[in-house]
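A short worksheet on the structure shown next.
Here the complex is missing one protein chain, while the rest keep their positions.
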């Protein structure tokens, strides 16, 4: 079958690999119809993630149709239209039992290399999904594939980060970063009842783009975001900051933007082992901080219901639709920030 | 001063009454700029509420400017632009201390007769507001009077009923009744994260009007609402029903529309002392039921933040703006269902 | 195998029936070690529940060891010590998917007759548990069988009713009925942070017994419970009432005991189709009401953790331990209110 493979730094090629088969009792094989390139795929592309072998099939955002199911699979049947979660969990270990699927003791991430379970990815004609009952959801009939695609990763990731911030209705939110995940956070915050939402990005074009999603743009190349937001909020700061870039600079910015008693929820992936936490500031100002991989399974069902209702439409961020054969071009465009979101049409 | 007075069944007239003065330490006198006629004012108009004396000044929805403050008032100053809560609470009794302002042991409702504290109403040039610190809120500078007006009663009433239903994001909601409060409930449900929202009204025009607010109209004069909603929800029913009419018929309908484990939250005012509760149905299907006067004070601050953000605009329901002098005409139009919402421009 | 069978009104006999076998892919057969007689079994015993065939094996409270598993069972293995939920759910239907296991479209109650799925009960040497992954939990090593037994029904039932009342820490609770479920509610309320807890029972001995569980006894044969509780609460009433008797009289009492803005959560089983709901009282006082079968699956995991920690010990209510052979005697004692809780030792 055709599949997008990682070969080397900034080198993705379409290759021909053996199609997957059912290996375990709980496996499901899905014929992929649409896949997408995730911002975190760029970490692999750029060589930030160790342990990825040449030839690895990439991709963890996908929808498709069930092609085959293992003998213990209960919830999906051959022919079902499904969306998969980007991380896969066993559903049986102690942490899964506590609802902490992202902390699964046996799981991993599709197409993300050795450190994440060495599972072949979904930018391919077929993908094997371990523990299919846990990691697949049927797509409601009325929902388009494109919409469901966002439930398996980036919309739900952003949505989860907003929930982790314990957003109360009417509260103000600053989203740092106006890439695809940042834009999802803008949408998710509004869906969950936010009042004013700011979108901060050092690229004016990107920040302005967030206006179309209901945010007030704060282009940090032109405007000091701290000054702007303190002015707007009577010197208090916002109730919630969603950090969607990653790294010490934007984390520190988050602590300057948030009001006393507020919450910082970070979803930007970072490579730093440590960070110089503003302990005294956090102590006197009572700031809550959470950074963590998303627990897609916790939120995907309610996200699918929201998407099905038409209340929110993440497909607006799609800038490019390419055939799977052009995956390399898709990676290049996204890497060079010439694309907001690239969708690969597979079958 | 000029004031709209109740004289008899369906008889409201503008009269000349003595303007209010500060009588208690915590009083505030507000110069009214805009008032509105509430659906519950029609109960007085129609003679449904006992204990209203001829000559009573009507009205409990209003915004204005602070004209005078008693010596213990701390939170508002002369000249402040303010919105008042429709029910007034002392803030000091045991129930207020528990946050149950609508259960205040000394409070009442402005302009609603003897049974509700015998307070002169706000469809007048000035109104005396008891316990002003508790029952007034400063209007944010950027917010229009018209918008704030809805925070003191009907938007917040509907919003509270949705909160009382413990709505989870993505859940489906059926709102029974597409009058002004029903439309507020449609808006509030979406603001609080609802997925699909249905608006049921036996008047097709009213039901269709709800489309403009994001609801799916269910005109019950043409469509069996139970059949329609069970069909749409795969036979389950909706997660939440907001009953915004009042009375046994629509309450019973609510129990037919809600899914097992769902919630019915009623805000329609009713005159029945008892109702034949479907106990066995509720027991086997585990239905939660709540009916109750709104606790405006619980929610008004977050509602004001939502309105200030521009995320929701209840002023869309205003169909008529009349000078205070034409209050009688306003009552007549609203009573005859020729107006959706009547606002009285006072000063 | 030996099993307790229902034959006629107030007639239970130990009989010899064919032991169960695996019939479906998801079945588990459990060798029962301990079972218990539930208050709801007395409804069958007294003939209140239609549709129970002579010879039906009774019982839905049990612990035991897994004896055999169907080919799709994942979470338990032969030899595991397990507790079962009293109602069984498929885990796959739309309502189970929403977490509403007690509303399962295919489930029922073990040993409870035709109207509840016609499943043979667990007061027997072996029991077949449908959808074993959904309806069984492994018992933590350090936990005694007796303790786990209460997690499958009455403790979790009472615990769920307290949670349904949205109890806030420090709130006052009145529990109506000091039978085994009422005593569980007293314990559960305290575990969940209640302040003062009252136990109301018309039998002085039973009410006083609740003292040992931390409640303040209100024997309603001697004391007017409304007067007593209004006096204690400065005329307000309690924040929460748990109704654990069933029927119109105690439901009405509940509405007299609860404060404005309070919550009534009923878990007493009743046979009335309707009840004369105090609508005007509920409206003006803003009372929340919920009555419904327990959703054991929602709460059993956290209950097992609480029991494992030793923080709460429901085994205190056990008054009689009898061999399975003496089940008839157990039913008689419990029916005549000569036993608080009867446990049957099976194997």
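Which chain is which? They are A, B and C, in the order written, and residues in each are numbered from 1.
Note that a contact is a pair of C-beta atoms (placed from the backbone, for glycine too) under 8 Å apart; a residue touches a chain by one contact, two chains touch by 3 or more.
All values derive from a computational prediction rather than experimental measurement.
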Absent chain's touching partners (shown only) are A, B, C
Filtering A:42, A:236 or A:318 for touch with the omitted chain leaves A:236
Given C:55, C:71, C:170 or C:235, the correct residue touching the omitted chain is C:170
From A:43, A:65, A:285 or A:320, the answer for touching the chain not displayed is A:285
Given B:78, B:92 or B:212, the residue that touches the chain left out of view is B:92
Touching the unshown chain, subunit A contributes residues 94-95, 98, 100, 102-103, 164, 234, 236, 259-261, 266, 269-293, 295
Note that subunit C touches the absent chain at residues 168-172, 190-196, 214, 301-306, 308-309, 311
Interface residues of subunit B toward the undisplayed chain are 26, 71-72, 74-75, 92, 97, 301
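In this text, only the chains that are shown with their structure count from here on.
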Rounded to the nearest Å, the gap separating the Cα centres of subunit B and subunit C is 41
Chain centres from averaged Cα atoms put subunit A and subunit C apart, in whole Å, by 43
